[in-house]
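Only one protein chain is missing; all other protein chains are in place.
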Amino acid sequence: MSKLSLGKYLLPTYVFLTFLFLMVPIGYTFVFSFNDSLKSNIIWRGFTFDNWLNVCDQAGVCGAFGNSLLVAITATTVSTVLGTMIAIALVRYRFKFRSSTNLLLFLPLATPEVVMGAGLAAQFLDLGWTKGLTTVIIAHVMFTLSFVVVTVKARVATLDPALEEAGRDLYASPMQVFWKITFPLLLPGVLSAAMLAFALSFDDFIITQFNSGSVDTFPKFVYTAAARGIPPEANVVGSFVFIVAIAIVIAVQVRSARKKRKLLSK
Amino acid sequence: MATEFIARGQDLELKGIRKEFPGFVAVDNLDLKIPAGEFFALLGPSGCGKTTTLRMIAGLESPSKGEILLGGKDIAGTKPHERPVNTVFQNYALFPHMSVLENVAFGIRQRKVADPLPRAEKALAMVELEHLAQRRPQQLSGGQQQRVALARALVNRPSLLLLDEPLGALDLKLRRQMQIELKAIQMEVGLTFLHVTHDQEEAMDMADTVAVMNQGHIEQLGAPEVLYDRPKTAFVAKFLGQSNMFIGKVMETNSETTSIEYKGRKITGLTKRSEKVTGVIAIGVRPEKTYFHETEPTADPGLNILGPGEITDIRFTGVSNQYQIDIPGIGVMTVFAQNVGRSPVVELGAQVYVSWKIEHSFGLSDLPSGVEEDQ
Partner (left out) sequence: MAFVAFGSQAPTKQQGPARTGWVALFLLLPGLFYLALFFITPLVSLIITSLKQPSETGAIGNYDYGLEFGNYVYAITQYAPQIFRSFSFALLATVIALAISYPIAYFIAVKSRNRPLLKGILLTLVIAPFFISFLLRTFAWKQIFSNDSMVVNLLKDIGIFGADSYIIGTSFAVVFGLVYNFIPFMTLPIYANLDRLDLSLVEAGSDLYASPSKTFRKITLPLSLPGIISGTLLTFIPISGDYVVASRDFLGGPDTAMIGNVVEANFLRIQDYPTASAISVMLMATIVVLVSAYVRRSGTDDLL
């Protein structure tokens, strides 16, 4: 837009530098996962693959990682099912207490994690429930639910209701319409919501810290270790997750680009 | 569960149908009878209730009151997937996650009919798209999608095929072509087609019977030529084609003719072509039935003559020339003259007289909206 030849490059340069800045901690974490450190991974001592190859040697890392996975998978499943149901209801049905429902679903998104975490912890305290895996999973379902609803809702909104009407017109009962038409078309949105919920659950720290008792998830492990120095194996896990996540995102984008190209070619 | 299809030979009848939505009434006391095997058009402007009516027949809406009888049986309470009625949707509603063939086969699969795929292939062949069977709908052009939607509905041999403005998204040439094809297919398979549209030319061209809908009720129903030649209400007169309209108090009427007084002139029509013969009525005439003359024509009881007036606009539309003639004290009249090869014999500004035969007038049962009773 700007007429100055200099101005034309100003924005791209800024964006480039900012992205570089955003990548710094990622690079740092990745590099230091190869650090041949003793106890704390603070000073660079030398390059080694040992951390990657023997990642579970470091006490607690793999256990915490495993717990995080378990919690994330369970919470994601429950949250995705409940959230998808709500999203469908919100878009396709008319009901009286719509405003309150929207508000109720929105509040967890606007509540600071420390408040939700402390609240749940206070409630578990009052109920006398011991904090552990169950309480963590309960907490994770709670805060990921709204994210699922938002994501799936966006997808449901793009679904032409005429498609379902056509299904009914063509002799499919309501159940059949749902399974043969609605659900396959919603699936990308549902998967997207599930991935989001998984990512949020896996990386969650604050709510987890308040509600997990002695159970360690990966973020909790890192936090506790931060005082004396985070072991390089934690970097390994972190980097590994990063690579997998980026790979999935790229794969999804490549796949949809390829699909688009195939559709456009007659 | 294979739904029994007694199929063709079933009349559709709507009795006293009413549909209310919160805040307004979409369809009010609708009565309609569609004989089996007919190509029936439901014509009207947007918001007149025609789509709502179609949806009620399909089962996608339920009427607030009234009966929907198919072959004498009331189907108003049955679900859409239990009715032997199929719809071609306005935007085709082809399932994007299935191939064209699977789309067409969907209904017959649901009804557990034997050999769904071969039947689907035959249906696709009928619309000449068998070579696109494995494509996805998104890869097809609008016209092709429309034909797939048609095949998908037809393959089920429904008692009644509903078409919801199916040609709206196509360009003119394609639309004309599809109109011919649709009509040919209907005659070939002998099914009853109910075609909903706002395009009056389309309706008149394709349908055996046209029902004109306005604000939730049917204004007039009949063969296209009858509706066109003898509109009974002002709405029908204005919606189908164009009209010159004259509103005046009836000054004399007998068994042969009825005349009104219009701004000091006398306008006459045949009594048997007038819906109302007392009070203030509207008499109209189609522009193509009028002629203009450069010299005043001789008075004749069989002619209405108005003029002189000035030609204020000439429009060339290929087939005809359309003239606007401003007659002082009367108003502006429209005259269509067929383009038979000579250039217009008159030019802008010329003074001409307008005449038409009284048997071409039609008298309406009501007045155009916005016109007061007493003038």
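Labels for the chains are A and B, by order of writing; each one numbers its residues from 1.
Following the convention adopted for this analysis, contacts are C-beta pairs under 8 Å (C-beta built on N, C-alpha and C of every residue); 3 or more make two chains touch, one makes a residue touch a chain.
These numbers come from a predicted model, not from an experiment.
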## Note on the structure
Across A:61, A:177 or A:230, the one contacting the chain not displayed is A:230
### Message
Considering the complete complex, identify which of A:69, A:82 or A:263 is in touch with the unshown chain.
### Response
A:82
### Query
List the chain A residues touching the unshown chain?
1-3, 11-12, 14-15, 18-19, 21-26, 28-29, 32, 42, 82-83, 85-86, 88-95, 98-99, 101-116, 118-123, 125-126, 138-139, 141-142, 145-147, 149-151, 153-154, 157, 161-162, 164-165, 192-193, 196, 199, 203, 205-206, 209-210, 218-219, 222-223, 226-227, 230, 234-235, 238-239, 241-242, 245-246, 249-250, 253, 257
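Everything below uses one rule, namely that only the chains that are shown with their structure count from here on.
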## Note on the structure
Taking each chain's centre as the mean of its CA atoms, chain A sits from chain B at a distance in Å of 55
#### Entry: Complex contacts: residues of chain A adjacent to chain B
160, 162-163, 165-173, 176, 180-181, 184-185, 263-266
### Task
Would you mind writing out the residues of chain B in touch with chain A in their complex?
3, 58-60, 79-82, 85-87, 89-91, 93-97, 106-107, 110-111, 135-136, 138-139, 152-153, 156
